[in-house]
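Every protein chain but one is kept in place in this view of the complex.
Naming follows writing order (A and B), and every chain is counted from residue 1.
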Amino acid sequence: MKYLKILLIFVPISIICKFIHLNQPTVMFLLSALAIIPLAGLMGEATEEISFYSGSKIGGFLNATFGNATELIISFFALKEGLFDVVKASIAGSVIGNILLVLGASMFFGGIKHKNQKFNRKVVEVSSSMLIFAVIGLSIPAIFTHTVKSELLNTKYEFLSVGVAIVMIVIYALSLFFSFHTHKDIYSSEPEEHGEPNWSLKKAIIVLVLATLAIAAESEILVESVEPMTHALGLSEFFVGIILIPIIGNAAEHSTAVLMAMKNKMDVAIEIAIGSSLQIILFVAPVLIFLSLIFKPMSIIFNEFELIAMIASVFIANRVASDGESNWLEGIQLLAVYLIIGMSFLIL
Amino acid sequence: MKYLKILLIFVPISIICKFIHLNQPTVMFLLSALAIIPLAGLMGEATEEISFYSGSKIGGFLNATFGNATELIISFFALKEGLFDVVKASIAGSVIGNILLVLGASMFFGGIKHKNQKFNRKVVEVSSSMLIFAVIGLSIPAIFTHTVKSELLNTKYEFLSVGVAIVMIVIYALSLFFSFHTHKDIYSSEPEEHGEPNWSLKKAIIVLVLATLAIAAESEILVESVEPMTHALGLSEFFVGIILIPIIGNAAEHSTAVLMAMKNKMDVAIEIAIGSSLQIILFVAPVLIFLSLIFKPMSIIFNEFELIAMIASVFIANRVASDGESNWLEGIQLLAVYLIIGMSFLIL
Partner (left out) sequence: MKYLKILLIFVPISIICKFIHLNQPTVMFLLSALAIIPLAGLMGEATEEISFYSGSKIGGFLNATFGNATELIISFFALKEGLFDVVKASIAGSVIGNILLVLGASMFFGGIKHKNQKFNRKVVEVSSSMLIFAVIGLSIPAIFTHTVKSELLNTKYEFLSVGVAIVMIVIYALSLFFSFHTHKDIYSSEPEEHGEPNWSLKKAIIVLVLATLAIAAESEILVESVEPMTHALGLSEFFVGIILIPIIGNAAEHSTAVLMAMKNKMDVAIEIAIGSSLQIILFVAPVLIFLSLIFKPMSIIFNEFELIAMIASVFIANRVASDGESNWLEGIQLLAVYLIIGMSFLIL
C-alpha cells in the first residue's frame, strides 16, 4: 500500500497537463489513471480511520458505501458524457474483475504460500448466494429483452430499469440490516483486531474530502480522454470499459485482497472480492440508473457478452468457494477464465 | 385454513351467475377463482383424512397425486378450449410460484419469527437435485427447438413431446418407488405425528368426490372467462397463465407452507414448495401432453421466458437450500426475483 503513494505525484502532473491543454489523449488517460489508483487507496484509508471514531456499525456502513466510491465517480462522469456503453461495461467488468482477477490472484498467491487455505464457509455462503441472486436479478430483464425480437417502447425499458434498480437498492439496504443488526453474530466469529487510529478524526475527514475531490477531477480528465484515445489506438470503448476502468478503480482494493490472502486471511480476501461485486450490482448500478435520470435515462439492459461473462464468473466462483477451502489450482482456474474472456473480447 | 372455508360461499354464487348468463367475464373469472381456492383446500383435507385409513404408503401416493389435482383440472379445461399458451404458462408459473413465492414467503415469515431455521439437508438435496434434473429435462427439447432455425415437421415435435412425457412420468413413478420403498428410511428420520382422523372414511370419500366435481365445474367457468376477460382488461393470456392461475390453483397449499414455516417446520414447508414443483413437471405436464392427444396434440416446447424464469428459479432455490439453513434475507431474495420476473413479464 505504501508504494502506491508514490503514484500521488501523478495528481499534480495530470492537472498541469490538463491546464496546458496537452493534446495527447493516451497520455492524459494514463496520467489520470495513475493518479486515481493512489487516491482511491487514500480514500479507503481515510474511511477506515474514520470508522475507528464512529464505532463499528457506522464504520461498517461507511466502508461498504465508500468502497466503490471511485468507480461511482468515474461512472458519473462517463454518464454525464453519455458514454452508456462504457458505464455498463465497467459495471460488468468490475464484477468479472473482482471475482476472476482478484479472487483468482488471491487464491493463487495465497495458495502458493499456504497450500490449503480455509475460510468461513457460512459467511461466504451468505455473500455468494446473495451474488447469485444479484446477477440473476440483473440478468432477467436483459435476457427477456434480448429474446423479445419486437421493438419495445423506450418508456417501458425505463420503467423496468428503475423498478429493478429500486428492488436492488432495497435488497442492499436489507442486507446491511441483516449483517449489522439481525445476524451480526455470523460475522463476529473471530474477534477483529481493532488497534488504534493513526490519524486524528479531523485529519481523516479532510483527507477523505480532498481525495474525493481529486478523484472527481481526475475522473473527468480520464473520461474526456476515453473517446479520442480509443480512436487513436483502435481499441473499442467496450474494451476500455470492461477491462481498463475496473482495474484502475479497484487497484488499491485488489492489492489489499492479495496481501490478505498471502497473510492467510482468506476470509478477508474473499469478502473484499465478493463484497465489492455485490456492492457494484446492488448499490453502484442502481445509483447510476437513478443519476442517469438527471441527464438521459440509462437502461439496466446489459449486452449478451457482459451477461455471459458475469453469469459464468458467478457460477464458477460459487463452485470454487463452496467447499470452504482454496488452493493455487483453483486460483489459476479463475485467472484462466478471465484470460479466455479477455481474449474473446479482443476478437469482437 | 379455516378462514378459507368462508370462500365456499362463492361456489353457489358463481354457479347461479353462470345460469343467469351473467355477461361479465372479469366478474365470472373472479367468482370462480374465489370458489376454487377453498375447494382445493377441501380436496387436500379429504385426501389427508383418507390417508389415515389407507395406511401411509397409499396415503403418501394419494397426497402426491391429488396435490396438484386442481391445476390438472383447470389445465384440462384450458386444453379442451385449445388455450395451449395458457396451459404451458400455468405449468411454468406453478414451478416459479412454488419456488420463489411459496418458498420465499415461507423463509421470510419463518425467518422473522425464528432467526435461523434448519432443515433436513438430505431430504432437500434429493428433491432439489431431482428438480434440477426435471427442469433440465424439460428445457432440453425447448432449447434445441429454439436454436434450430429451420422449420421442422410438427410430427417430429409430437414424437419428441410424447417421448419426453413418457420419460418424465417413468421417473416420477420411480421416485415414488424410491421414497416409499427402497429409501423410505431417509424420510422417516422424525416420527410423524399421526393423530386421529376427524372424519369417517365415507365422509372423506364423499367430500373428495364432491370437491373434485365442483372444481371441474368452476374450472370450466374460469377458463371460459379467460379469453373475454383478457380482451376486456388488456391483459395478455400469458400473464393470466403464468401469474393468476398458479396462485388460484395453489393458494390452499401455499398458506399451509407459510404456516408450517412459522411453526418452525421448515422441512414441511420446503417439501410442499419443491415437491409441488416436481409433481407439476414430472406428473401434471406429462399427463396434460397425453390428454392433449385426445383433442389436438400440445407440444412440450416452452417459450424462452418460461424457460429462463424456470431455470433461474431452480438455480437460486438450489443455492439457497443447499446449506440446510434459511433466514429472512434468503426469503426476501427469492421474493425479489419473483418480483423482477413479474415486472419483466409486465413490459412484454
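In this text, a residue touches a chain if its C-beta (ideal position, glycine included) is under 8 Å from a C-beta of that chain, and two chains touch if they have at least 3 such contacts.
From a predicted model like this one, the values you see are computed outputs, not experimental measurements.
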Going by the whole complex, the chain not shown touches A, B
Considering the complete complex, identify which of B:Phe52, B:Phe178, B:Trp199 or B:Phe290 is in touch with the unshown chain. B:Phe178
Based on the whole complex, identify which of A:Val258, A:Ile300 or A:Ile341 touches the chain you can't see. A:Ile341
Extract the touching residues of chain A with respect to the undisplayed chain. 115-116, 304-305, 308-309, 312, 315-316, 319-320, 322-323, 327-330, 332-333, 336-337, 339-341, 343-344, 347-348
In the full complex, which residues of chain B touch the absent chain? 122, 125-126, 128-130, 132-133, 136-137, 139-141, 143-144, 147-148, 152, 156-157, 159-160, 163-164, 167, 170-171, 174-175, 178, 182-183, 318, 322
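We adopt the following convention: only the chains that are shown with their structure count from here on.
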The distance between the C-alpha centres of chain A and chain B, rounded to whole Å, is 40
